[in-house]
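Before I ask anything, let me first share the structure, which is written out below as structure tokens.
Yeah, one chain of the complex is gone here, protein chain that is, but the others are all in their spots.
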Amino acid sequence: MPVTQHVPLMQLQGLSKAFLNGAVVALRGVDLVIEPGMVHGLLGANGAGKSTLIKILSGAFPASGGKILWKGEPVQWSSPREASAMGVATVHQHVPLVPTLSVLENVFLGDEGRWRRHAAYRSRFDELCDRVGYRLDPDRLVGELAIGQRQMVSIFQALGTGADLIVLDEPTASLANDEREVVYQTVRRLSRVENKAILFVSHFLDEVVALTDCLTILRDGQAVMRAQTCDMDETRIAEAIVGRQLVTLERTSARTRRPDAPVALELRSLASPGKLQPISLTLKAGEVLGIAGLLGSGRSELLHAIFGADPDATGTVAVAGRAVGRSTMAAVKAGIGLVPEDRARQGLVPQFEIWRNTTLPALAGVSWRRWLPVRRHEVARGAEAIRKLKIKAPSPEALVTELSGGNAQKVTIAKWLFSDIRVFLLDEPTAGIDIGAKTDILRLVRELSAAGMTVLIVSSEFEELLAVSDRILVMRDGRCVAERALEDTSEHELILLAGGQSAQPSLAPTGGAQLTQTERPWH
Amino acid sequence: MALTNSHLSHASDPTARPVAPPREAAPVHQALPTQWRRVFGLREMGVYYALLILVLVLAVASAYTGRVSYLSMQNITNVMHQSSLTAVMAIAMTVILITGNFDLSVASVAALSAAVLIGLADSIGFWPAVGAAMLVAVLAGLLNGAIVQYVGINAFIVTLGTLTAIRGIVLIYTDGRSLSVESPEVIASMRAFESGRVAIGLPLICIGAVLLFAGAAAALRRRREGRGLSPASLGMLMGGVCAIAVGAVGGSELSVSKAVIYMLIFASLVWFVLTFTTVGRKLYAVGGNPEAARLSGINVSRYRMAAFILCSAAAGFAGVMFGSRLRSINPAALQGAELTVIASAILGGTSLFGGAGSVVKTLAGAMLLFTLTNGFNMLNLGANYQGLIEGTVIVIAAAIYTVGGHGRARAH
Amino acid sequence: MALTNSHLSHASDPTARPVAPPREAAPVHQALPTQWRRVFGLREMGVYYALLILVLVLAVASAYTGRVSYLSMQNITNVMHQSSLTAVMAIAMTVILITGNFDLSVASVAALSAAVLIGLADSIGFWPAVGAAMLVAVLAGLLNGAIVQYVGINAFIVTLGTLTAIRGIVLIYTDGRSLSVESPEVIASMRAFESGRVAIGLPLICIGAVLLFAGAAAALRRRREGRGLSPASLGMLMGGVCAIAVGAVGGSELSVSKAVIYMLIFASLVWFVLTFTTVGRKLYAVGGNPEAARLSGINVSRYRMAAFILCSAAAGFAGVMFGSRLRSINPAALQGAELTVIASAILGGTSLFGGAGSVVKTLAGAMLLFTLTNGFNMLNLGANYQGLIEGTVIVIAAAIYTVGGHGRARAH
Partner (left out) sequence: KDITLGYVANSMQFPYDAALGKGFQEACKELGCKTVVIDARASVERQGNAIEDLIAQKVDGITIIATDSVVALGWVDRATDAKINFVASAAQIGDTDKVPVKQVYSKLTALVITDDVVAGERAGELAVKFLPKGRTVKIGIIEGAPGFAVVRQRTEGFKKALTAAGVKFQIVASQPTDWTPAKGEAVCQNILTANPDLDLFFSHADDMALGCSRAIRAANSNVKLVSTGGGSKLGNDAIKNGEIDGSVCTKPATIGRLAAKALYDAATGKNTKKAQYISYDTPAITKDNLAACPAEW
């Protein structure tokens, strides 16, 4: 443990922030002390004000009140430029990168050098890769990357500046286990070896406990707890975050299986050239199928192929025995709903309020004679979504662009809850969602399944999969490499399978699995 | 801004506006006054205020210079008549802009449709020629839409290409000459179709009464629910009073040309569809975030295609009106009109990046532009100064609503 | 097994994104073919291919109809001369489009600058008049930029307004007359400035030699590093050979007008800045995602302002060239040129939404458009058919690169 200096690196005093002329107060007088060589965890439920705090201290927008002291000096930065010049580097929650530039150029975007093609950039990039222990092709366009890789690019970007304080706003929310591990090691080395200060935001309590030295918990814009991490455990942190007792979700061993349930979803050699190898699968009504895999293993591709969102896909998808056409419209009509992984890009219409977004996929249901939406019903549905998913928003009239990351994610889930959906495809539904809400969502999945819906859930948190699924499919490189019934597997095995180590090949597919051998000759 | 991402940042330019848009809205107990403020704020009503100011300035100026009163019924109906062609195209353009596309070829399509009408009317009769003209226009829309949606080329360059190509077809069809109709029956049908005037005194009073009634009903219902007057019902009440007043004053002499009637009917239809139907909602969603719309089960290509076809069909209809009005066509007819059309839509606050726009405001935008030229003509302003003034007024009008309302770009 | 499989798909289908795990670096020996394919693929080279095809078609057609060879040096330098004005504006337009803005007012600004030049040259001399003209242009750019960036109005409507307003100023300034210069000295300076021809045989050979040398050096270095030939060095080698060949064949008779030289210098400058300096990267970033650029400490407003000023300055320079070329100006000069300018940029693959575009391709786009009209004139194609053909060629040219490449355009 390095010696704590007398003058802290950064000190926030009574920071407050109000939006919309005071109608929404995001921060109410937060104090925070950040020391070099320490990893400072910043926790809080969705909408607690973490990102707002970070945006203020990185200069993205001004505070309404309070002071920022940098190395003891009061500072008043009016632009991100000043903050980064002082030595604050930030990874924002909504990964702002330039899609039309290469990875290399994004990493050194704010660099003040004169030449764009300087050879030093490449060597610095290689150095960064070595330092972090993660490789990215420097010449790929960022617009072509998946969300997890974009996340890594922005981490590189923050590291490339050589700042004293590195702020990470949910850096791991869209990462899979391996990449997370890379981030942990980087964070540890930065703080221990390079004596940098790190402000770390995450909803994963295990990583908070493992990684941080001290933590501050925000609730409703106020710091409700400050502590050394070693004094805390996950349960206490969780309680402090949500402000109530949490009931942990036990594994679904006691779930009632319905072997006689009708087949709800059937895939017959569904494939997509270059992205997805042929896959066949049968799911019963009420069944929950977890899909495990690493970043880029093709899980999203599978869901998109099922949903008809992948124009290149081949093979058939049948719902309740009837083949579904290859379009998202046909899929929705057949009762399939998809919660995409990238909420901003794929999930929400930014100009729409919460209620308009919520009712978008199922307008007919709130409409008079199916074509004249009744505003009263729609707003009521928006309010219902807010209530049901505990979305933190002033009213259904709030624009989705004004919500915090986790709350926006909840809106994308709410979109499908009210429609006539039999098959839910959830792609990282809990990304960026706080610990309290996460259990709510997992419970929701169970409720859906109890009500006879079929759920396919993709998550990089295998624990989560184990908590809700009946069966788990492991994917790698666009192929389904294994399938396990819940009882037959463990988190450890899943990690091994996803990472490419073969776990006992003798374990044959069980349950309703129909992985046709001919389609996977390499097995 | 919570969702910052390359797609979304187009929707509202984050650099031009502060990142934390100060907005007055909010918790339910606050909702009423803020709702009022929003509805009557510059952002929502800017273009109407701009129009109002312009009309007032012109009225005062013309009264001051002792010319015929600017606000005479005849002049007002003239402006409406003059703007009707552009307005029809601008309304459809609004729809295409809402879906996130662009159509530069409207003027050429209108000219082609007018040429087909004039070219065929003598031989096959007026109505069949109208059918042929509309068919040609719809085909042009199909072509545009298919190239943009299915080949995937940028709409700007495609419609710039078809703008040129279709104008070329007009040139070939007319062989570079003006065409005109000869047959007296056709001329009579054209006159009846386009220029005939319709008395609107009585209908106006009826509409006013309906509005008054609806407004009062809404207000009463809200009162019963213990809430105050809503802006919508006040609007209806005021609109009703105005309509009745104008209808009563104008009496049976009040009449507008059929072109105006068509324009109003078309505007109401599109307004209704955009505002009240699922189709309208989906059009906004398609423009606001096509990927999200697609993943919500909306057939994005189909809606965008439909917008192209609507736009060309509207252009075709404008061409039919144009042909019937002038009863002849010159190959250069309507050249450059696309810029006025797009300017109307954008003055009305329609976003070039899709997802936002309103038919009524587009209408106000078109009226603004035509009021301006009409004002020049009435005030005998030096021809040399018109360009400068017009340009300045356009920028100022746009400034009125942009400066007035930061933040919240709503879909409608 | 898994690896083999994903690599196979890598090699066999470059457009489909491979599912190769991102953790491992792409193996070097595999990267080459895809890089080649990308660089010479339709998406990257589409506009050059389109230009090439057009030139070939025209050459064959003119040979077939027994006219003077289309590919004569004289004709090629003619096309370059004719496109030089538009190309200068299109290059600057590319920059403004890259930053995510739009400028419709270029043609008006150019006309204004030409009018100022012609109006003042007689009284204050050529070079002071050039200074005044450029000053006026830069002021116009400042005005545009300030309104767009600091008032926050949409660039389309602002520059539509200034397009009209500045044209109005030209009208006022010229009072509807054609202006011309009288003084023989001024005429002489103008001629020297603009129309003088410069022999480029020798310089071309020199440039070719430098390119050859650089290309060979790069190739050798890569060879030493154990990597194969890169497309860039092959390009340099080929370019060098071509330049030397053309220079040698043309010899001392090969000459182009100064306008072409200016255009080439301007293009090289802008290309250099965009490709090799951080300013260039920041311009792309500002357009690609303004919020990301802002958060990386880039002064978005300043870069966008600068682009507006550059664009107007380039328009001003084009105006000066125009004025010097014709030594007279009429108020309608250059009207409508903005569409050709924007079309050149977009044909060159510049995105209307910012963040992508290339100067060299824009140049090719401009050449494409002017080659087309040149071809019409050379082949004496009927006036009526030109529009149709031009529109079709534009769409087809755009189709060539759009269909060829799925996915995103690269920033350079």
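To keep things simple, chains are lettered A, B and C as they appear, and every chain counts its residues starting from 1.
Everything below uses one rule, namely that a residue touches a chain if its C-beta (ideal position, glycine included) is under 8 Å from a C-beta of that chain, and two chains touch if they have at least 3 such contacts.
Computed from a predicted model, the values in this text were never measured in an experiment.
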item: Partner chains on view for the chain not depicted; value: B, C
item: Omitted-chain contact residue, chosen from B:Gln149, B:Thr162, B:Gln386 or B:Thr402; value: B:Gln386
item: Selected from B:Gly131, B:Gly176 or B:Gly239 as touching the chain missing from the view; value: B:Gly176
item: Positions on subunit C where the hidden chain makes contact; value: 62, 67-68, 72, 74-75, 78, 81-82, 85, 167, 171, 175-178, 180, 195, 257, 322, 325-326, 328, 330-336, 373-374, 376-380, 383-384, 386
item: Interface residues of subunit B (partner: the chain not displayed); value: 67-68, 72, 74-75, 78, 81-82, 85, 171, 174, 176-180, 322, 325-328, 330-337, 370, 373-374, 376-378, 380, 382-384, 386
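Please note the rule applied: only the chains that are shown with their structure count from here on.
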item: Euclidean distance of C-alpha centroids - subunit B vs subunit C, Å; value: 35
item: Interchain centroid distance [CA atoms averaged], subunit A/subunit B, Å; value: 42
item: Touching two or more other chains - residue numbers and ranges from subunit C; value: 288-289, 291-292, 294, 351, 355
item: Shared-contact residues (touching 2 or more other chains) in subunit A; value: 60, 92, 96-99, 143
item: Residues on subunit B engaged by subunit A in the complex (per definition of touch); value: 1-8, 11-12, 18-28, 30-31, 34, 276-279, 281-282, 284-285, 288-289, 291-299, 355-356, 408-411
item: Subunit C-facing residues of subunit B, complex; value: 1, 4-6, 9-10, 13-17, 19, 147, 151-154, 156-158, 160-169, 171-172, 175-176, 336, 339, 342-343, 346-347, 351-353, 383-392, 394-395, 398-399, 402-403, 406
item: Complex interface listing, subunit A residues touching subunit C; value: 58, 60, 79-85, 90, 92, 96-102, 105-106, 109-117, 134-137, 141, 143-146, 148-149, 152, 157, 178, 273-277, 294-298, 301, 312, 476-479, 481, 500, 522
